[in-house]
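After the structure tokens below, expect a handful of questions from me.
Yeah, one chain of the complex is gone here, protein chain that is, but the others are all in their spots.
Then we have subunit A:
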Amino acid sequence: MTVSNAIEVRDLTVWFGSGTERSDAVKRATFSVAEGGSFGLVGESGSGKSTILRAIAGLVPTWSGEMTVAGEPLGRKRSPAFYKKVQMVFQDPYGSLHPRQTVDRVLSEAMQLHGLTDIDRRIARLLEDVGLGTGFRFRYPHQLSGGQRQRVAIARALAPEPKILLLDEPTSALDVSVQAEILNLLADLRRERALTYVMVSHDLGVVGHLCERAAVMQQGEIVEVVTVESLRTGAVTQDYTRHLLASAIASAR
């Protein structure tokens, strides 16, 4: 079986500040995600997992190393073609939607930017796909709940029909009951559209639900890359991973 890799990251180092102020948020991270695969990045807050996603998306300019996404080696700038293949869903649904734009405006602008036609019909179908009726189409964000907003954000990310979705803690700002809905939606969408996911989460349960493999991060370094199976059975090699697992089990009780 020859499955090409959707994402390959080698020796990725990301830093903020310069000179003596410089601090490395990510240190020589290396991992790869197979096409159609789902990869989790787990760790405490501040471990650099979101920074990896932002570096891939092109939101952090200060990085070194090699990143190849969908066969395209990444430089300082991202091409429009890149944004058609890779999209991102942000953590905070309250901050990721423009407060003065209706759902319709958000989605139609994304589609216009990607040069899509037949926008009217596409928006209706997209809203259907993420489980929002057309009744939500002309609402403003303040007329939506957190879960509904996150669905709109997912719809926006899906607007250019990307192959890869970067998910930055997509459920952590939501109520527990809504979290499950969004996770199921993401799982369904991945199956229907054959998407590749890279998901950041501090919640091992969420990663276990959605991912097949995961990298455990601590202080900017990838401690180990494990399969979700081995997370479930506890067959992990590093102490830190064991520690994370133990605290996850403790908080689940």
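Here is the rule we go by: a residue touches a chain if its C-beta (ideal position, glycine included) is under 8 Å from a C-beta of that chain, and two chains touch if they have at least 3 such contacts; residues count from 1.
By our rule, contacts and distances are computed from a predicted model.
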item: UniProt protein name of the chain not shown, from "Diguanylate cyclase (GGDEF) domain-containing protein", "ABC transporter permease", "Assimilatory nitrite reductase (NAD(P)H) large subunit" or "YCII-related domain-containing protein"; value: "ABC transporter permease"
item: Which of A:G40, A:G131 or A:P160 contacts the chain that the document leaves out; value: A:P160
item: Sole contact to the chain not displayed, among A:E35, A:E72 or A:E109; value: A:E109
item: Residues of subunit A (touch criterion as defined above) contacting the omitted chain; value: 57-59, 80, 83-84, 87-88, 90-92, 95-100, 102, 104-105, 109-110, 113-114, 135-136, 138-140, 142-143, 153, 156, 159-160
